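Only one protein chain is missing; all other protein chains are in place.
For chain A:
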Amino acid sequence: MAQPLAKKDDDRDEEVDYSPFLGIEKGAVLQEARVFNDPQLDPQRCSQVITKLLYLLNQGEALTKVEATEVFFSVTKLFQSKDIGLRRMVYVMIKELSSSADEVIMVTSSLMKDMTSKTDMYRANAIRVLCRITDGTLLTQIERYLKQAIVDKNPVVASAALVSGIHLLQTNPEIVKRWSNEVQEAVQSRAALVQFHALALLHQIRQNDRLAVNKLVSSLTRGSVRSPLAQCLLIRYTSQVIRESANNTQTGDRPFYDFLEGCLRHKAEMVIFEAARAITELNGVTSRELTPAITVLQLFLSSSKPVLRFAAVRTLNKVAMTHPTAVTNCNIDMEGLISDQNRSIATLAITTLLKTGNESSVDRLMKQITNFMSDIADEFKIVVVEAIRSLCLKFPLKHRSLMNFLSNILREEGGFEYKKAIVDSIVILIRDIPEAKETGLLHLCEFIEDCEFTYLSAQILHFLGIEGPKTSDPSKYIRYIYNRVHLENATVRAGAVSTLAKFGAMVDGLKPRIFVLLRRCLFDTDDEVRDRATLYLNTLGGDGAVVETGADVKEFLFGSLDIPLVNLENSLKNYEPSEKPFDINYVPKEVKSQPLSEKKAPGKKPTGLGAPPPGPPSTVDAYEKLLSSIPEFANFGKLFKSSAPVELTEAETEYAVNVVKHIFDGHVVFQYNCTNTIPEQLLENVTVIVDASEAEEFAEVASKPLRSLPYDSPGQTFVAFEKPEGVPAFGKFSNMLRFMVKEVDPSTGEAEDDGVEDEYQLEDLEVVASDYILKVGVSNFRNAWESMGADFERVDEYGLGPRDSLAEAVNAVIDLLGMQPCEGTEAVPPNSRSHTCLLSGVYIGNVKVLVRLQFGLDGPKDVAMKLAVRSEDETVSDAIHEIVASG
């Protein structure tokens, strides 16, 4: 069977790079393919030509539609030959061409003949090919044969039909679903792979029917599934059933857990592993349930097979995130894996150890890791650095050795991403662990002495300027900073000048020395550096007198720019040099939508380490700033609460809109965040027309349209309503997006001049009680409760009806009230039959509210709740009860 395709055998020995396909060329092979049309077919030769064609396709050579169709038709002629080997190649070739050639359906009759042939191999292959090229009508014609094939006594034929069924289910589900009975029969097959394919198909047919899947699993877990692959499927389906069944909180017994545990003793490794993994991924798995799975995985850790070790350590790594104590038993084996030849395994082992390690083992671990770091790739190192960072946050006492480790690796060779990960980690540690600050800063200083990355140097200098002056001895940093002025490029020099100025502003004792240094910078070769030096000398009063720095100077040096950088950039670009100086106060503060191209470009001057990416603001502070910058809303007073965004459109619609409800004392502002997802459109004058007929207490007072909304860059439009002062008002609003559409040429990005008015219906929006309650926690609920007193306490009981679980009921009430759960009482321990939840908040009008919720299971599913409210105002207490009663 090993016929060389090239005829010359003599030059084979000399040429090292010998290939039978050397110098092969598409045109020539297509010529050769004419042999398919010969009246006297030479099967051997035809096979060779097909192999050559397959080789070309495999190397990435593409056939044009015409070429593909031509080859396809001549290949179909080969069905005349009775040669089995050739027929096999024909099947493969047809499958390769079926997507690129026209009218592949022409080959159907030949294939249907093969499908009813006596030769098993023909039947199996013809089925697979036919299903690839078939359509709905043809499928009904051959359905009878396929059903027969599914229960064929030859396993190859049955598998072919079943696997084809799995693919066809995507395109013709209604037909494949009719084969249920045959598939069910095939599940009982003695052939391993048939069982696997049948089970896969049967589950896909029934996957949307929870009960049927449940039944399938319970019948099969009792019987014996022979094939390991089928057993793996069964384990997956079983854990799916476990996940979906909610009744496990009742008795503490998990359905089918015994089956999973039993699979840990299966003889096939893949089944054992699948079961162990399934157990570790169970919702709220207990340590008793985990133990047998961990034991099995631990055994795998010392396997001779890398794949097995990898699978085990990867799973244990995941378990370590949620159940670190369960994995500590494996620590000895894990430490052995640090020296594993396979670096993926070693990295996983290390990061697992870092998660499970206790305080005492940290030092030993660090020693081992140091040896390890030198011979792994950067991407693995980044994973390790991140793990060390979280370890250090977990054990702040160990910051010395961990910080040392980070500074050591910072000095070694490495790419930008790796160095950045280390620097970021050190910065986070300095911020969160006060004791680590001074050493951390010195490590960073040493790093910039020899740092090849401008970006990192600039970031560190900026960070030094903020943190350095607050340390016990700021003067020791000056040398490192001033060295930059001598040795670095202009960007870093300019950064160093700013940092020096910050030291000067904060530390009066250093001022004279700083002035000297800054004056030297006045002769720098770079404009920016000189300008900065001049500016800072003037603002700090560099005329020699040491005066205390004024608050406005500090604000200038340290305060953040309250203007979006993009707006400033645009304004500067638009500024034409004239008599009138540029005035920063005219730069709009509103966050404008940015064209896509600008958004992708990385910011040239990041404002600091971890500077927030430009985009619409999301926190309350940012909302407040945004709203107060809009003149129409400026007199509404203090913002009481902004809701989380509520989606007003389905996912993946043409225009995506969500709304944020801003509650003021006497007003409500709806902020509609709109995104245009159609590249060919530009929307202009976007407004939302709000119908408040079902919200009687509200009256529209203002609306702020969005001037333009280009593709994929979010923009905002606002509508404001007046409402009764200081009290909640509820209502339902229907929304209509109105805008002018302009066509955009996607190649140039230019919009046409004239547009069309259009409207787009959005979903309704409601202002509900929880919008008027702020989530404000209290540190000691009991104290707060006692001191509030029982003057305005209101207590009542409610039946919540049947619920899936206690936890679900608790969450539903928390969501309804929109209050802050205290002392972790929102978490319901599994299997509990009663629960107390404590909430606190501030009601509109600045009234403090405390809520005590007691839940209990009443019967198998019914949840009863006792609600006790205390507040500073009895109407508010009543209002809370009203919310619950009407929710």
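One rule holds in what follows: contacts are C-beta pairs under 8 Å (C-beta built on N, C-alpha and C of every residue); 3 or more make two chains touch, one makes a residue touch a chain; residues count from 1.
Criterion: contacts and distances are computed from a predicted model.
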Matching the hidden chain's UniProt record against "Proteasome subunit beta", "IBH1-like N-terminal domain-containing protein", "RNA polymerase Rpb4/RPC9 core domain-containing protein" or "Coatomer subunit zeta" returns "Coatomer subunit zeta"
Which candidate, A:S159, A:N172, A:Q298 or A:N658, sits in contact with the chain we can't see? A:S159
Which of A:S81, A:S344 or A:N570 touches the chain that is not shown? A:S344
For a quick check of understanding: of A:S81, A:Q148 or A:Q240, which residue touches the chain that isn't displayed? A:Q240
Among A:L63, A:L308 or A:I478, residue touching the chain not depicted: A:L308
Which positions on chain A touch the chain that was left off? 1-5, 18-21, 47, 50-51, 54-55, 58-60, 62, 84-85, 88-89, 91-92, 95, 121, 128, 156, 159, 163, 166-167, 170, 193, 196-197, 200, 203-204, 207, 229, 232-233, 236-237, 239-240, 269-270, 273-274, 277, 304-308, 310-311, 314, 341-342, 344
